[in-house]
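The structure is given below, and queries will be raised subsequently.
For this depiction, one protein chain was excluded, whereas all remaining protein chains were kept in their positions.
Order of writing sets the labels: A and B. Residues in every chain begin at 1.
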Amino acid sequence: MYKDGYKSVFENYSGAQDNLISLLQHFQKQSGYISQECVQEVARFLKISENHIYGVASFYSQFTFQKPGKNHIKVCLGTACHVQDGQLLANEIRDLLGIQSGQVTADGFFDYQEVACLGCCAQAPVVEINGQIYARMTTTKLMKKLSEYE
Amino acid sequence: MPNTTRHLTIDGRPIEAENGMTILQAARRNGIYIPTLCDLPTLPPHGSCRLCIVEIEGWPKTPTACTTAVQEGMVVRTDTPRLRDMRSELLRLLLSEHPLSCLACTEKDHCDECMVTLRKAGVTTGCGSCPKDGQCEIQKLVEYIGLGEDLYPIRYRNVPVEHEDPFYDRDYNLCVLCGRCVRVCESLHFTGTLTYTNRGSRTLVGTAFGQSHLEAGCSFCGACVDVCPTGTLTEKVRKWDGVPEREIESTCVLCGLGCSLRLLAKKNKVIGSLPVEGHLCVKGRFGITELVSHPYRLASPQKTTDGRLMAVSWDEAIAAAVERLSSCPPGGFAMRVSADLCTEDLYVAQKFARVVMSTNQVTAVPQDAYGQGMNGIVRLLKKAAPLDVIEGADAILCLELDTRFAQSVLEADLLRARQRGAKLYTIHPDHHSLSLHADRWLQPAPGRTAEALASLARLMGSEAGGDAEEELLLLAGDLREAHNLVVLVGPEALYHPDSDTLLEAVEKLAQLTDASTIMPAAEGNLVGSLLAGAYPDLLPGGSAASDAGQRRQIGQLWGRSLPELAPLDEPSVLYLIGVQPSASGEASVIYQNIDQLLDGQHADMVLPTAAFSEVNGTVVNIEGRVLPLRRAVPPPGEALPSWQILCRIAQAMDVPGFDYASAEDIQAEMAELIAGYRPGAHLSMDTLTPAFQPPEPARDASKAAEYHHMYMGFPMTRRVEGLRALKR
Partner (left out) sequence: MSNYETLRREAGARWDALNSSQSPLIYLGTASCGRAAGAMQVLEAIRTTLEELGSDAQVIQVGCIGPCYLEPLMDIRLSGRPRVSYGKVTPQKVPRILQSMLVEGEPLPKLAVGHFGDEAFTDQTGIPRFFDLPMLRPQVRVILKNCGLIDPEDIDHYLAHDGYQGFVKALSMQPEAIIAEVQASGLRGRGGAGFVTGKKWEICRGATGSPKVLICNADEGDPGAFMNRSLLEGDPHAVLEGMLIGGYAIGASHGYVYIRAEYPLAVVRLRHAIAQMREKGLLGENILGSGFSFDITIQEGAGAFVCGEETALIASLEGKRGMPRPRPPYPSDKGFHNLPTLINNTETFGTIPHILRNGGEWFNRLGTPGNAGTKTFSLVGKVRYTGLIEVPLGTTLREIVFEVGGGTEKPFKAVQTGGPLGGCLSAEHLDTPVNYESMQQCGSIMGSGGLIVLDESTCLVDLAHYFLSFAQNESCGKCTPCRIGTRVLVETLEKIIHGQGEPHDLEVLSNVSDTMRNTALCAAGQAAPNPVLSTLKYFRSEYHAHIHDKFCPAAVCKDLFEYRIDAEKCTGCGRCIPVCRSEAIRGEKLQPHEIDVTKCAKCRACIEVCNFDAIQGVPVSSTVERLDVGTFTR
């Protein structure tokens, strides 16, 4: 009926359209992105068109459609981080990795995202690497941190 | 009822409106114009373009007329300096994302005369060569609202124009994101093909992963193209035809549903076809223009002289036909007619055979196509339910019905019913348009549908489950619970060699569950051909040809006794109307059709006839409704309606009773034999008799798919470029 790895997930859902975002979140977390196959299977389960699902998924910044990198870098560009020079951190990373927000380096080692706010405004500016938030970042500290991953 | 009426003032005019109406609706009803872009009367308010802002006394902001309900005592102003300013500003914002050289070009006043910029500025930059020029709603808005001095810098999206799909092109560089296409697609196909993608200023209209519409499951109903206010979505065939001169309301004959349509005409050419309301399927929306304006259309009669077809005058052609027919013995004549012809043509054709040629050998194509199933089809038609039973259904069972391309108009009805809570079940061997939405999809092996259905009917009849497959048991269980079941028999199911088994099972199932049945057949005038008696076994009115009493009665009306049923000898003259000649055969062939013979086909005479868009007449759809065909353009060259050709031959043979002056005359005569026959009537099909003799040789099942999409014997894919792409 459904492809491997989907059926067991669908069993926990009612199949109403309300489930769509939760389902997409599940698969985004599981595989790091929303694949074409995932959209197909979810479409079959919820009985709505793949196009509609894509329309919903592409609205929300949480969902991505390409395979993520091995390591994930997020630079917070919330207001507090912005006024504390978060933009400079972003510039540094873009220069260093040679990619824009939402992209993955050619070698697949890093993916990079600029995010709206991580909610750690009192510790601004912050950078998140592989889920760990680093407070009061500076370009120098950031470069040092990243060099640990080379 | 005083509490449902609201009194308000719009622009100083006192206005009455019903409670729940929006200001925009009230204004429109009273002929007050409020500019809008995103609104479509057929869809719920959206409120995205914001152009319909109005001032309401006592309201702090400027609400949109399309989303604000009328209230008692409201004082509304639709055109004030403040509103004009704001609208102009909104329009300038819109135009910063819509190439506007059509508005700004300094040479635009001379564009028509000189066309100097036609090639300089490409289509995408939107100068006068934008396909929507003259029909663009933005142009109209600019005319009404006016633009200020300063325009914002243009942001050209620079997305590739999407040409790869059949029928229409998409240039999202021109899109103003009014969302009409997305909404209409959603409302007709329920989460269909078009969706908004991304958000913010990166919002666009598109499909999943940027797939082509073909890949994305589009049914090409064209509703999106119809509603697009700009040149973003444009029909390929019509792209450069400009504004149509006339619109003629007629009926589509490309399947048995008989959708109303508007034929768009310019000079003597049909340049497009649009739905009257709702939508058409791909054949009706995009197939007609190419079909009826094809370069292979016949324009003059031809006669074979020394092995070659040569154009002749009508007089010569008629004389030659008379010569052949007079020397033909009654047992040696056979006539084959298409069920795409109007009932008038079919009636005159069978009368011609029975009166002029004294034979019952007139056969409409469906008999070849359906063979054994013919009597089953007649029995189902006798009980055919109107299409709107779908609205009241709580369960719907579809048999090999794929509503993606043909019959896509039914899909909207089915999905709307499902949205409302009805259960949708489908039996189909392959993946098809309904398999995504269906609550249950029974998938028999190819060619085993009839068998599966017969088992289902057996299961339903007996309480015992037996050793049936689980899926079948579940489906039977579901159907038992239905109170208001509707069974739809898809056209492809009718072509199976064992269609008689299938139809019997359908009958049994319908009987057991008290279900309504609908049989959306592929032929445009299947019912008309039966009612007209265009079959050896059937007389006008649908009674059996073996019925001597009926024969006598009809003979009295016609002033000529009708021939008895006699077996057909090897015919010496074959008269084909809308039917292809077979490759072999000794008979002399009179070929009467809209298009030239195909390569390798032979006929002694070729008589050019009119397509459905070129005649006045009627067809009868599968509900039994008599629907009008109206002449939108004259037939090409010397072509004539089929009945007129037959009448001219009959007259030349001095046979009385063929002196009709118009289609109405024929209708009047038909009404004597087919109770209540007149345009607009909803006929009872109870008079139809399942009197078909089983056909002799078994049918060629491989031709089934071809029958499905034919017009006048020609596969539509040979005439309509885009349909070829759909075949895959």
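Basically, a residue touches a chain if its C-beta (ideal position, glycine included) is under 8 Å from a C-beta of that chain, and two chains touch if they have at least 3 such contacts.
Nothing here was measured: the structure is a model prediction, and the numbers come from that model.
A.B. asks: Missing chain touches which shown chains?
C.D. replies: A, B
A.B. asks: Decide which residue listed in B:G179, B:G258 or B:P366 touches the omitted chain of the complex.
C.D. replies: Result: among the candidates, B:G179 touches the missing chain.
A.B. asks: Just name the one of B:A17, B:C49, B:A208 or B:C259 that touches the chain not displayed here.
C.D. replies: From the options B:A17, B:C49, B:A208 or B:C259, the contact with the absent chain belongs to B:C49.
A.B. asks: In the complete assembly, which of B:R29, B:R155, B:R552 or B:K727 touches the absent chain?
C.D. replies: Checking each option in B:R29, B:R155, B:R552 or B:K727, the one touching the absent chain turns out to be B:R155.
A.B. asks: With the full complex in mind, choose from B:E89, B:E247 or B:D439 the residue touching the hidden chain.
C.D. replies: Answering carefully, the residue with contact to the hidden chain is B:E89.
A.B. asks: Touching the missing chain, which residues of chain A?
C.D. replies: Interface with the chain not displayed, on the chain A side: 16-22, 24-25, 46, 55-56, 59-63, 77-85, 87-88, 91-92, 115-124, 126, 133-136, 138-140.
A.B. asks: For chain B, which residues lie in contact with the unshown chain of the complex?
C.D. replies: 45, 47-51, 53, 61-62, 64, 67, 69, 86, 89-90, 93-94, 96-97, 150, 152-153, 155, 176-177, 179, 196, 198-203
Heads up, the rule we're going with is that only the chains that are shown with their structure count from here on.
A.B. asks: Return the distance between the CA-based centres of chain A and chain B, expressed in whole Å.
C.D. replies: Each chain's C-alpha centroid was found; their separation is 47 Å.
A.B. asks: Considering the complex alone, what residue numbers of chain A touch chain B?
C.D. replies: 36, 39, 43-44, 47-56, 58-59, 65
A.B. asks: Enumerate the contact residues on chain B facing chain A in the complex.
C.D. replies: Against chain A, the touching part of chain B is residues 186, 189-199, 207-209, 216-217, 436-437.
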